[in-house]
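Every protein chain but one is kept in place in this view of the complex.
Take a look at chain A:
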Amino acid sequence: MAKAAVKTATAARAPALAGRDFSATGVKLAVLAPAERISLRAPAASVAALSKALGVTLPKAPKTSASKDGRTALWLGPDEWLVIDEAGGDPLADCAGVKALHSAVGVSHRNVGFSVTGPAAAATLNAGCPQDLSLAAFPVGACSRTILGKIEVVILRTAEDAFRLECWRSFSDYAFAFLSQAAVDAAA
């Protein structure tokens, strides 16, 4: 009997909606590259140690974020943060050595990130997000868990006319379709 060739399967990452983008007058949508993410829960006493380990100071004020060297920590609640690393680091491993009480859960594959940029970016998001996204109420660096249409999302303002939107992977089709239609409406 002839020897069967040994086949090895290599797991390939298949990001949702990879490479998709959409443009309308005044607003551009793009699906962002995969990133490392953790959901971090910790009491106030652990924040200093975790900030040191992560290399970014966990923000304590509502609706604020902190960013350093491609890693962003978003305040989601009084003891809850979403940490996004786009520089190839591993925030989960960084937290592993911290002895202070905390819970860090890797959610890299759970989320899909979108960028919404252009002068009509806020209007596009406001098609499904009921929050005040004016610069006075939602300045650059502000972030919030909120809703977009029927789904829960996290929004981060990265520049005056640019937002990062994170949603759960299984909702990404809905989010992209919703934003595409909203972009057309915002441009009109």
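Quick notes
Basically, a contact is a pair of C-beta atoms (placed from the backbone, for glycine too) under 8 Å apart; a residue touches a chain by one contact, two chains touch by 3 or more; residues count from 1.
Basically, contacts and distances are computed from a predicted model.
Taken from the listed names "Polar amino acid transport system permease protein", "Anti-sigma regulatory factor", "Cell division ATP-binding protein FtsE" or "Sarcosine oxidase subunit delta", the protein name that UniProt assigns to the chain not shown is "Sarcosine oxidase subunit delta".
In the complete complex, the hidden chain is touched by one of A:S23, A:Q131 or A:Q181, namely A:Q131.
The omitted chain makes contact with just one of the residues A:G19, A:P78 or A:G97: A:P78. Contact residues of chain A toward the unshown chain are 62-63, 76-78, 80, 130-132, 136-137, 144-147, 152.
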